[in-house]
Structures are given as structure tokens and as C-alpha cells.
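Before anything else, here's the structure in question.
Complex shown without one protein chain; remaining protein chains in place.
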Amino acid sequence: MADSVADIRPLFQVRDLRLAFPDMTRKPLFGPAPQTEVLHGLTFDIPRGAVLGIVGGSGSGKTTLGRVLVRLLRPTSGELVFDGREIGHLDEAALRPLRRRFQMIFQDPMSSLNPRRRVGSLIAAPLQLHGFDRTSQRVDQALDHVGLPRAFRHRYPHELSGGQRQRVGIARAIAMQPEFILADEIVSGLDVSSQAQVLQLLADLVRDLGLTLAFISHDLSVIRRLCSRIMVLHLGHIVEHSDTAALFDNPQSDYTRELLDAIPLPDPDQVWR
Amino acid sequence: MLARRILTRLLTTLVTLLGVSIVVFVVIRVVPGNPIAMMLPPGATPADIERLNALYGFDRSILAQYFIWLGGVVQGDFGTSIQTRQPVLGLVLGRLPATLELAIMALVIAVVIGGFLALTGTRLRGTATEGAIDVGNGMALSVPVFLWGLVLILLFGVLWPVFNISGRISPHLVQEFHTRFFLFESVLRLRFDLWLDLMRHMLMPALALAIPLAAIIGQLLKQSLKETMHLDYVTLARTKGYGENHVIVREALRNAILPTLTLIGVQFTFLIGGTVIIERLFSYEGLGNMAIDAVINRDLPLIQGIVIIFALLFTVINLIVDMLYTVLNPRLRHG
Amino acid sequence: MSAYLSIRNLSAVLKGAPKGTPRLLRSVSLDVAAGEVRGLVGESGAGKSMIGKAVLGILPRAVQVIEGEIWLDGVDLLRMTPSERRRRIGASAALIPQDPMTALNPSRRIGPQITDRLVDILGWTRADAEARARELLDEVRIPDPARVMRSYPHELSGGMRQRVLIASAFAAEPKMIVADEPTTALDVTVQKQILRLIAQMQARHGTALLFVTHDLGVVSKVCDTLSVLYAGKVVEDTRVRDFFAAPGHAYSAALLAATPKYTDPDAGLNPVPAAVIEAVQAEVAAAEAAWRKGGAHG
Partner (left out) sequence: MVDARGMVRRRLGLRLWLSGGWLVLLALAALLAPWIAPHNPLEQDLFTSRLPPFWMAGAEPGYWLGTDSLGRDVLSRIIHGARVALIVALIAGTATMLIGATLGLIAGYYRGWADMVISRLIDIWMAFPPVLFAILLIAVLGTGLTSVIIAIVVIDWTRFARVVRAEAMAQGAMDYVASAQVAGQRRLGIMLREILPNVLPTIGVLLTLEMGIAVIVEAILSFVNLSISSDDPTWGGMIAEGRTALHRSWWVLVFPLIALFLTVLSFSQLGEGLKDRFDPVLR
């Protein structure tokens, strides 16, 4: 089974992916608004088991790309192939059975956890939707996995700390036993100590559960520790996509070099050109 | 961008007005069954009915009737009042100044009181005074103008009768005026004796109308002021050496006032709506009082005229407020 | 080199909190000399921002200083009347705020926002103040200063706004500047330019700078000295070079170990060990108990 075609094929195959939004500020009085393209024809693969870091500054399109991958947004054109199946242009109904297989963890857990649901219900609701059995045990397992006490299932999100909320977000995603998880800036709101813990947890889960992960961040230092491959986005283009070590040792594009140079290392001897 | 915004806004206003005309037409002409019978005084002859049928095209399709009716309305032809046998437009315009003056007076009172409460509450935030202002605002807000009117009648008409609680002006003074805008005219002609008499009549109904609006302004403006006071640019101004009053007025007020402004626009239309019952309560001879008489007398052409004038007034006010917002907001002005 | 800013035993509490509630700031002492950049680091809730706010007299109303001294240029700010203190701070200190998007008044033009302090507080003529503003905008390398002064904030990018705010902070030649996480809201490439600009301006004007940040990387680039805070208490006060060579406190060391470092994939991002947290908590609790027992201020 390990050598079957299905397993060596990349989990995601993205070809010439484009996304444009109507620009309401330039809309004429009548007729449609002109389109502004924010993703300009992206082509890349995400192999099974890979941990792909997606980096870029504000306005690079990294968050938008993430939302296209999990089909919160519909691409304007191009191919988005998940496990051999084109999903870029499926409608919601056709997509629904597939949704369990790619999950997302959001940047702001305060906004992404429904404030009027308890933790248990937050994790269980998607499970029930997809007809999982023994949801109660699965909720407990998920809480165990992310290192939260089982008693937390009775709490509301506002009763948790930032790091704990982010763990609930992770628990909700892994409880669905997905093949792919998208993590969008999930540590940018956390202190360095909780950041380190959450990243450690994510790294362990990816290894233990055999997940494929796309990790969006603006912080190359964070990405280096976690990711096997890195893709650098700039203004809606892929400027570099390579192996982690290769990217840091020998960056190919000017933008990547500029990005690396700008990072303040915790080291007074670093020469800042 | 500004021009397009204004143009779009004008278009939606037009659509709204068209919708208003349809609603009025449907309510008055379609629902009651035989409109002719309603438009005629008791004892009308079949010949009268025949004539009206031809005049309003009641023998034609509903759609055709609508356009005939709309054509008349657009040209200012709202028909003739059944009660007085006078053109509706003249009657309505004769009463409009009284209602406008009352509403504007109430608005001024509300803005002054509300603004004062908001600024005081912001200046003294965290103290017992702020708590008292909050409780007072909450009370004032949850009691409608009808009840405030009654309370004021009891307090200043019966218990401590210092104000007139009936009419717009002492009857013998009416012939002193050349226009229907008594209040404006008395000020322009510097006739403060007339002005005083007007105010004695107007203050109570205006105050009744103003109380809830003052509370809303007080509450919302204070809330946005307090939110603004936490923003970085206000903090920055403090570090520059400015005192609390300066910071509230120059840094916070201009930005906090925009949401309040839109609210005042919407609420001002509610306030004008409130004049209907307040005028009745204080026997104030404005449009609202006339409307209620018209309903009681089943004078449908007159009601229709009044409703359309009110709707026009409301839509124009909303339009003006929107434009004002657009012009005052630098983000939109220099987009 | 005598200290320009000197904080002594500064303690603050939440107003109306019951007796025995831990203090928000626990007997904080630190000095910043003219021309020195002192970093204030700690995790959220450690009180680092609050110290900067106390110096500038902009503590939230809910926070109350219960003891201590803040000496700025030879006078104790806490012994002045509020209006004296305000003018004093306005004339001799300034703030570079965190978020350039919200730190400029959206309904006022840029020019008056730079010159208002000079005209209203320091009594300059409008013409002098405007000339000075143009000069400063030029100094922070904003092209076409005259046009920018007529603009509204929303017409400028985040980086440009932060330059305007830096110019505004230096306008009155203050001897003391507090920078409160001035680059957290910016992209990393813009951050580099802004940090550089702050450092250059500080060196050129010889200003004492209190630099509040959560990022040890940033500290290593701009600061000379460093105070590490935990739960409102200074746990380490040291020179930056010494700190990165060998942190003097277990908590500081753990913080450094948790800070990511892309050049060394094996270093950084190590969770702070529970034992370290417990130790530093015990230390803070012991200091708190000793302070209460001392009964200097009940």
C-alpha cells in the first residue's frame, strides 16, 4: 500500500491559481465593478506529510491563499486538486463530504470560537455533522491530545487564556481526523512562552498523526523550526518555494534575502546591513 | 468617489420615494374597497360618483390608476379635502411650518441637553455623576414621548402652571403674523413679546419630544467619546501636555461625533413622527393634529397628502444627514 | 553620566481592589541616562507598558500609584500637581506609540498634529513651528514634507505614519522619549527601517529612550541596557551585551531560549520550563510578602 500511486501523488496540486475580488471603490454607477487580482497564478504542490510554511508580509496574499485552499473562498480560475480531485469549482453541497478531510485553525481564537458554545460543544458539533460515533470520547481524546484537562469541555471560550483557546482550536481540527490542516498565523497573538508551547504541540501532533500541514506566518524564525518546505509570497506571487534548509542557506530571490536581513536576531553581534 | 457616492444615494432615495408612493397608494386606494365612497361626503349623488370615477380613472386598470394618481401627486395635486373642500396641498403647507418649528425647537433642546450630558459624563467618568447620568438616560430612553407629554402636562400645567399646555399661541396674537413661521418671524422682527408667548406654548411639547432624543444623544455620544478617549491619538495628545477638557473637545469630539450625527438624523425623523401624538396632546395646531382629525373624519385625500409630505420630509432629512456625513468624514472626502 | 530618568520603588495597584491583592507594579526601580536606550521586556501583563505610561502620566484611571518616585530631569513627577506634571511632561518628554494606524487623529491634518505641542504648550509662533515640522519630516526622510503636512492620516502608509509620529516625538527636543512597542504593528522589512530611524534620531539628539518591547531580537538591535519584568517586578537589570552573553536570571534565560532564531534551527522556541515559572513566581511572592511585612505602605 505504501507504494501505491495514490500515496506518492501530492495531497494538494495547485495550478495557475488566480483569485480576483470586485473593487467596489472603482465600481461604475451601473454594471459590475472592475476586478482586482490578489493571487496571480500560483502553481505548487503540497506533498503528503509535508509541513509547508507560507510566509509573506501584509498584503502578500498568504491568508487569502489559505482560505482558498480550504475552500472558504472560490478561486476565480486555475486548478485546485485535493487528493486527485478538483475541488476549486465544486459547489458547497458537493464539497461537504470532503470538508472533514481538510481543517483549519484560525489566527484569532476569540473570534473563531463561538462565544456561546462550551468547549465540548465546539469540538463535538463538527463531529456530529459528519456522523462520527462516540463523539463524547472523541472530544475527550482531542482534549488529551492538546494537553487540556477533560473538565474544560464545560467551559466557555472567554473563561480560557489565549494559549488555551488556541489549543481548543487545534483540538477541534484534529478531532475530525483530517489529512490536512491549515494553520493561519496561529501564534502571532501569543507570548513567546505560549508560542513555543503551541508550536511544540503542533509539531508533535503532525508527527504522531501523520498530518499534512500548511503553516501561514509572517515570522520566518517560527517557520524554520516547524516546516520542512517554505513558500515565500510577495504581492500575490510566489517568489520562492524551496526546501527549508536551502531557503535559509541560499535564498534565491531578492525579496527573501531582504526579508531574512530584516529579521532582528536575539544577538547583539548580528550585523544589520 | 464622492460624486459617485452622492449619485448612488440620490438614486436610492428616488427608489425609496417610489416605494413610499406605492405603499400609500395600496393602503389608501386598494385596501378600503370602494375609494369613491370614501372620498365623497355623505349624500353624494350618482353624478358626483360618475364624475370622480372619470377624474381618477377608476374605470381603468390598477396600474393605470396608479400612474394617473402619481402624475397628480408629482404635480402637487393631492386632491381636495372632503371636510373643508379646499385643495389638500394648501392645507398641508399651511400647517407644515408649525410642525417644523416644533420639531426643530425639540431638536435644538435635545442636542443641547444630550451634548451637555455626554460631555459631563465623559469628563466625570467613573464618578457617581456618570452613574446618575446613565440611570437618568436609561429612564428617559425607555419612556416614549406620549408619556413624557402627559407627565409635563401634569407637572407644569396642573401642579405648577407656568406654561401653556394647549395651543401654539394665544389666539389674539395670531393676526400679528405675516407668515406661518411664527417663531422665526418673531425673532426676525425682534418681537420678543410674541416670541415669549410662543415659547410659553411651545416649550412643553418640544421638551416632551426632546427628552428621549436627548437621552439617546447623551448615551451614544458619551459611549463613543469614551471609546475614543482610549485611542492612541488621544493618549498621545495627553503626553503633549494637554488637559482633559482640551483632549475631549479637540481630539475626541470630532471623531466621536460622526456616529452620533447619523443617529441624530434617523432619530430626528422619529422625533417628527412623535409630533403627531404630541400635537394632539397639547392641542398644537400642526400637521399631526390635522392628520388625526382627518382620520377621525375619514378625510382620505387629506390623510394621503399629510402622509406623503411626512415621507418626503423624512427622506430628505435622511439624505441631508448622509451627505453631511460624507462631507464631514475626511476619509470619504479625500478618498 | 547622571540619570535623566530615575524611577524609585514605584508600586501601583488596581483601584478599589481589596487589600492583599497583588500589586501591578512591585517596587520598580530603574534609571535611564541621557543618550541611553533602556529596553523594558516581559510577557503580556508583566507591566512593562505600565511603567512607560507612569512616566508619561497616562496611566489608565483604574490604576493607582501607591508609592515611589519618578524623577525626570531633577524633579519628582509624582510630587507635582496634575497640571504642572502635564506641562512638564509635555515640554520634556514624548511618546512614540505602538500602532501608527490609530495614533494619528483621523480628522486632523498631519501638520497641526506635529506643531500643536510647540504652539500651545511651548508658545512658539505658528511659522516657527511649521518650519521646524518641515525640517523634522525631512530628517525622518519623508519626501515632500509640505505636501504631507497638508494630508490626512489615511492618505499615508503605515511606515510613513510611524515616521510622522517619530518626527512629532522629537519636535520639542525632548530629553526623554518612551517608545511603546513602536514596530509591533509593522511588517518586518518596515520594522527594520523604523528601528534604524529611531536609533539614529536618538543618537543624533542625545535623547534618553525607554524602549518597551516583547521582542528580544529588537532589544539586541537598539538597546544599551535592559530591565526584564515578571508580574510587575524587575527580575533582571543588566547591560544588553551581558544579557545575551549570559542572562543573569533563570527566567530571563528561559525567555531567551523561547525566542525563535532562524539562523539556528535547534535554538529558540523552547517552552519555558514549569520549574522556572514556579521559581520566579515564588521569588515574586516572597518579595511581595517582605514588602507587606515591612508595612511601609499599607
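Letters A, B and C name the chains as they come in the text, with residue numbers starting at 1 for each one.
Everything below uses one rule, namely that a residue touches a chain if its C-beta (ideal position, glycine included) is under 8 Å from a C-beta of that chain, and two chains touch if they have at least 3 such contacts.
All figures in this text were calculated on a predicted structure; none of them were measured in a lab.
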Among listed residues B:Arg5, B:Arg123, B:Arg298 or B:Arg331, the absent chain is touched only by B:Arg298
Of the candidates B:Ala3, B:Leu63, B:Val158 or B:Leu190, the residue in contact with the absent chain is B:Val158
Where B:Phe25, B:Phe146 or B:Tyr325 are the choices, the one touching the absent chain is B:Phe146
It is residues of subunit B that touch the chain not shown, namely 12, 15-17, 19-20, 23, 27-28, 31-32, 126-131, 134-135, 138-139, 141-144, 146-147, 150-151, 153-154, 157-158, 266, 269-270, 272-277, 280-281, 288, 291-292, 295-296, 298, 300, 303, 306-307, 310-311, 314-315, 318
Note that subunit A touches the chain not displayed via residues 67, 70, 72, 92, 95-97, 99-100, 102-104, 106-108, 111-117, 125-126, 129-130, 156, 158, 172, 176
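Going forward, only the chains that are shown with their structure count from here on.
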Outermost chain relative to subunit C, judged by CA means, is B
Whole-angstrom distance, CA centroid of subunit A to CA centroid of subunit C, is 34
Chain-centre distance (mean CA atoms) for subunit A and subunit B, in whole Å, is 53
Subunit C contacts subunit A in the complex at 43-44, 187-189, 191-192, 195-196, 214-221, 240-241, 244, 254-256, 258-263, 265, 268-272
As the complex stands, subunit B meets subunit C at residues 125-126, 231-233, 235-243, 251, 254-255, 330-331, 334
The residues of subunit C that touch subunit B in their complex are 56-58, 61, 83, 86-91, 93-95, 97-99, 102-108, 113, 116-117, 120-121, 152, 154-155, 165, 168
